[in-house]
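Shown next, in structure tokens, is the structure this report addresses.
Here the complex is missing a single protein chain, while all its other protein chains stay put.
Should a chain be cited, it is by its letter among A, B and C, assigned in written order, with residues numbered from 1 in that chain.
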Amino acid sequence: MNSEIYNFPPFFTRQPNETTWQAQLSHWKDVILTHSRETKQWRLSNTDSIFENKKIQRRLKPDVIQLVLSDLVSNKKADWVDSKTKTEVWIWWRSAEEWATLILAWIDSTGQNGSIVTFYDIAGDDSPGVPEMVGMDSTMLHKVCQVLVHQGKAAVMRDEDGNEVGLKV
Amino acid sequence: MNSEIYNFPPFFTRQPNETTWQAQLSHWKDVILTHSRETKQWRLSNTDSIFENKKIQRRLKPDVIQLVLSDLVSNKKADWVDSKTKTEVWIWWRSAEEWATLILAWIDSTGQNGSIVTFYDIAGDDSPGVPEMVGMDSTMLHKVCQVLVHQGKAAVMRDEDGNEVGLKV
Amino acid sequence: MWTIPELNNSLRPVLFNNESDVIVTDHVGLYENKQKVPNFQNGRIYLTSERLIYVDKDSPKKFTISIPLKAVSEVEHSGGFYLKTSPKITCFLKPEETSSSKDSGHHAVDTTWICTICFMSNTLKSWREGNEIPKCSMCGVKPSIDIIDNAVKATKDSSKMTKKKATVETNECPRCTFKNHPSMLNCEMCGAVIKAIQAQTVRCLIPNNSPVVAFRLSFRKGGDKLFLEKLTSCINKEAVSRTSEGSRDSKENSRDASVTPGLSGLQLSGQQRLSANDSLMESALVDLQALMTQGKQVLTLAKSFQSLIEAEGGTSTTITVSSSFDAADSLSEDVFYQELSRDLSEFLHSGVLDKEGGIISLFDLYALYNRSRGYSLVSPNDLYKACAQMESLGLPVKMRRYKNGFLAVQEKFKTNDALTKQLISWIKTVDASNTKGVSTLGVCSKFKWSVGVAEEELQYAEEKGLLCRDEHVTGLRYFVNIMCT
Partner (left out) sequence: MKKVGLAAFDSKKLSTQQYNDLGSTIVSVQQEELKRQLSQFQERLSHFASAHASEIKNNAKFRAEFAEMCAAIGVDPLANSSSKKGGRIASFLGKDVQDFYFELAVKIVEICRQTREDNGGMVKVTEVRDILNARNKTSAIKVSVDDIVTAVKTLKKLGDGLGIVKVGSQQFIKSVPGEMNPDQITVLETCHVLGFVSVSLLRDNLGWKPTRSKSTLETMTGAGLLWVDGQGVETQYWSPSWIDDGYMVAANS
């Protein structure tokens, strides 16, 4: 994480200068994405501790946090968990497309082409699964699979009561 | 204590805002100097009643009192009685130079030029002495006399065992 | 007869010690005898208590001239209403001024010559070429002509030499003999004028037009009647004051000789002081003239009360600079603003601008300037208009408008970016690690700016992306912007 910026007090004040503010937003984007990747955090709430740096006693004001999150969403780096309340987002530190290719590569490398692969296999907690995808949120995983279906590379398998269970590549 | 700010509750809390804190310090300086002048108090301890306003149940915390006293000293309005323990100060609500000129004026007006004037005459408890100097602490009086000596306007007279007794103008 | 006056950096004539402005009118042209003086056809004419000064509009430094009122014998107004030409005021010059046109080469000189017979040194009063050769006062023998000539030449050389030596090396002050630096105009110790500015005198403006009998002022945009009225009153006053000069003896008020010691002395001196005060108040405050003449004494009396008041804890507002500019309603609209603008520039350069760190907000300038005037105050609108013209008048100061509408006046040569560079480099030295930033108060104490100016300068740097801000409960601080790299 770019610690120099994160320990820079003005980083926690909304900058009135437009160019500086845009730069500040993009720095916040990097900080959040890196943080999520390193801590394997798929969801981020607007009260997450990332928005407070106790070491320099600075924290981002609530209204500014919303601006940062909306900026993430508009840059397709995150999606609102609930677009009405807008209190939490899913973090795409890798885009859905990148995750899709990773799944395909994993399926290839484990020779499971053509067989049915359940969500659990891909990202189950204690299953080897796709590297770095362990514990991915089901909604996010669902969206990644849609990408594959959309690309015609896989079909979604449903169990008896119709909720999606796995993929067939 | 008539000044309104003395009855303003936040006056007894160290203000977090730097600018407000500087204003608070200077108000405390005025309050203390006026208090000393009115009550003819030459010394002020860090447990003096001035630091507590019972009417509004507010009192200044010890560490803040030290800050106020050190501010007085750095502004040459007070001297530490003992610069190690720093528990008490002498209050210069008139500077040593001002007191010196007052002594000279008093000596002139009472026609004692050239004669020996003892500390007791100047500031003895029941001697008329220089107006407002009655009961001045000997160390302070000594410092004032040093000013006169330094200006070459007077010489210090010592008794047999060498401690200073009076002035010769 | 014409002298070239000195202009200060706001292109206004530098007034002598007790000289004061009376009136100024622009769009005036100058004639010598009957002819138009080229290059002197469009300028401002200043009438002061002692001089008439013409300052050209286009090239003030080159075409500026002045003439003492003493030289003018009478004044006449002509033209204007029925003639198509603009109204004029003709000033006739005193005869004897014009007649001293003799070649100054060998004007009268006092010399001493030594008699070759008895070696007696005889002094010779104002000897001229053709005079008859004097006899020696001791032995009555007439010396030969060349002895007299050598003596005359010797005294002339020595006087010229001493005069030159005196001014070049020592520049000694006539009043207190303090040896000033050669370039000093006023003595550092007592402020007396050492070198009357070598006012080159010019015989006539138009070549070989002398003797100049009169000069004429042509008023292209009016204002002549008012100017005439003020000019005639000045000339009459000039005449009156010259005759009474002899009688005004400045008697030094003698200090009471004996100081009786002791208690009775105390009582006596106290009584004397009180009665002296009473009599002074009695006589001085009778009418304006009395107060004028005894002004100095009354001022010292007032000052003596000052210490008493301070002991009482009252505040006595000390007025720093008094501005002699008079917003008398006699000036036309734009001349008023120009003169106000120039006066503001002079006021700022009397130390006020330095004290404010080179930039002063229009609010603070308004308060300080009006405080220094004391009376007939200028309105905010007047001050704004005057400041707005500073740059176009070529004054050393200019008005600046910050982005959010804040107005200030600063030195002309200082560019905005130069100020910002200065600010940034200071912040970098004070907070090299860029971890604590600077507060507005810190900037104020460093650059001697007011809080308002400091905030504007910081925001200007922020708008440029050089600084960024940190809003925290302890207050607002500014850091060097590292987010944009």
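As a convention for this text, contacts are C-beta pairs under 8 Å (C-beta built on N, C-alpha and C of every residue); 3 or more make two chains touch, one makes a residue touch a chain.
Source: prediction; values computed, not measured.
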### Query
Which shown chains does the hidden chain touch?
A, B, C
### Query
For the chain left off this view, which of C:Asp149, C:Asp431 or C:Glu471 is in contact with it?
C:Glu471
### Task
Give the residue, chosen from C:Ser350, C:Ser376 or C:Thr435, that touches the chain omitted from the document.
C:Ser376
### Summary
Contacting the left-out chain: of C:Lys153, C:Arg401 or C:Lys436, that is C:Arg401
### Query
What residues on chain C make contact with the chain left out of this view?
18, 20-21, 263, 266-267, 270, 274, 277-278, 281, 285, 287-288, 291-292, 295, 298-299, 301-303, 305-306, 308-309, 312-319, 322-326, 328, 361-364, 366-367, 370-371, 374-381, 383-384, 401, 404-408, 450-452, 455-456, 459, 471-476
### Task
Identify the residues of chain B touching the omitted chain, counting contacts across the whole complex.
2-6, 8-13, 15-17, 19-20, 22-23, 27, 30, 57-59, 109-111, 127-128, 131
### Footprint left on chain A by the chain that the document does not show
61-63
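Convention: only the chains that are shown with their structure count from here on.
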### Message
Based on which chains touch which, is the overall arrangement a line, ring, star, complete graph, or other?
### Response
line
### Query
What is the Cα-based rotation angle between copies chain A and chain B, on a 0 to 180° scale and rounded to a multiple of 5?
150
### Query
In angstrom, rounded to a whole number, how far apart do the mean CA points of chain B and chain C lie?
47
### Task
Averaging only over C-alpha atoms, locate the centres of chain A and chain B and give their separation in whole Å.
68
### Message
Under the stated contact criterion, what part of chain A meets chain C in this complex?
### Response
4-5, 7-13, 15-17, 19-20, 23-24, 27, 57-58
### Query
Across the complex, what residues on chain C touch chain B?
261-263, 265-266, 439-441, 473-475
### chain C-touching residues of chain B, taken from the complex the two chains share
16-19, 22, 109-111
